[in-house]
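Have a look at the structure that comes next, please.
A protein chain is absent from this complex, but the other protein chains hold their places.
The block that comes next holds chain A.
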Amino acid sequence: MDRFSWTTGLLELGETLVIQQRGVRLSDGEEKVKFDSGVLLLSTHRLIWRDQKNHECCIAVPLSQIVFIEEQAAGIGKSAKIVVHLHPASSNKESGPFQSSKYSYIKLSFKEHGQIEFYRRLSEEITQRRWESMPTGQAMQVSKDSQAGRIRAVGIVGIERKLEEKRKETDKNISEAFEDLSKLMEKAKEMVELSKSIANKIKEKQGDITEDETIRFKSYLLSMGIANPVTRETYGSGTQYHMQLAKQLAGILQTPLEERGGIMSLTEVYCLVNRARGLELLSPEDLVNACKMLESLKLPLRLRIFDSGVMVIELQSHNEEEMVAAALETVSEKGSLTADEFAKLVGMSVLLAKERLLLAEKMGHLCRDDSVEGLRFYPNLFLTQS
């Protein structure tokens, strides 16, 4: 920790921010220090740490001081860490929080995650050494290489050896996983080829294939995650699974819909249903495919797509056109309303409020006033007072 210097935390000319991460604790080797909770910033030139509560407390170390870095995976009750091995501090280093340290490395604890991306970016910066080609306004810390070289030989060689061993071990595990993965993919590829040939046969023998067989084929495709080449036009992307799902949804969504005025956006439905499930979640495509079948299965809900592309689920008993009449009354009472204001008044999401007002406009009941101050709707007096 004696390699750090106090700093203002402002970037110099020519220095760029690469990535930042909150919730990082610094340790001097194995010992905790008072830098417990801060934002860690990586620039092209330095590693900067700023206290989250006291923004004045800000320290930095130049990237040129870094020998190498390694990752330490998270454990139970322990955050993931990056260990940064440093050259000894140069004699012309600016003053910092520590005059001396018995360790030649520091640890960065990522209490709020973010360690994977940060490690990747830090590795990149150390490899690219952009600080060498981008001189900044401040005098750069020059590490005296020859002196550092001698001290390096002692403690760091042992660490490098350990790292090499760990690398070999990890490589072996990963290559086994990749080998198995490649073999698996070969088999999956065979399945894809097979499905293509079956799809072609279906196309040719249009009339000869039974509905049953087509349905079974579609569920095979679903299991494998293969897009539906031929049968989409004839029977849609849905399968037995989606039909069952549609019936389930009709049950689950009845009450929530009634609570929300009979209408919900598909993103709301996605969140609601998946939060309730906890496990074995639905994919967005599963949800859309199931909803597309609601009408044909004569269920009490239906899927509706507005001009803007926004997709909603409505109760069959819900009549958006009737709601428009009520909306017109509300707007007339207030003189004029924006989507935000209307949403707050009525207790709807802004997304759906906007769609209702747009529909009212499309039906000729409202006029828009489109300015930089926002989109405002007025009752259409051209229609009523002509």
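Just so we're on the same page, contacts are C-beta pairs under 8 Å (C-beta built on N, C-alpha and C of every residue); 3 or more make two chains touch, one makes a residue touch a chain; residues count from 1.
Methods note: contacts and distances are computed from a predicted model.
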Which of "DNA repair protein RAD51 homolog 3", "Ragulator complex protein lamtor2", "Vacuolar-sorting protein SNF8" or "AP-1 complex subunit sigma-2" is the UniProt protein name of the chain not shown? "Vacuolar-sorting protein SNF8"
Of A:E117, A:E169 or A:E329, the residue touching the omitted chain is A:E117
Could you tell which one of A:S79, A:T214, A:Q254 or A:S332 touches the chain left off the display? A:S79
Per the touch rule stated above, chain A touches the missing chain via residues 10-11, 17, 19-22, 39, 41, 55, 79-80, 111-117, 174, 177-178, 180-182, 184-185, 187-192, 194-195, 198, 216-217, 220, 222-227, 241, 265-267, 270-271, 274-275, 279-288, 305, 308-311, 350-351, 370-372, 374-375
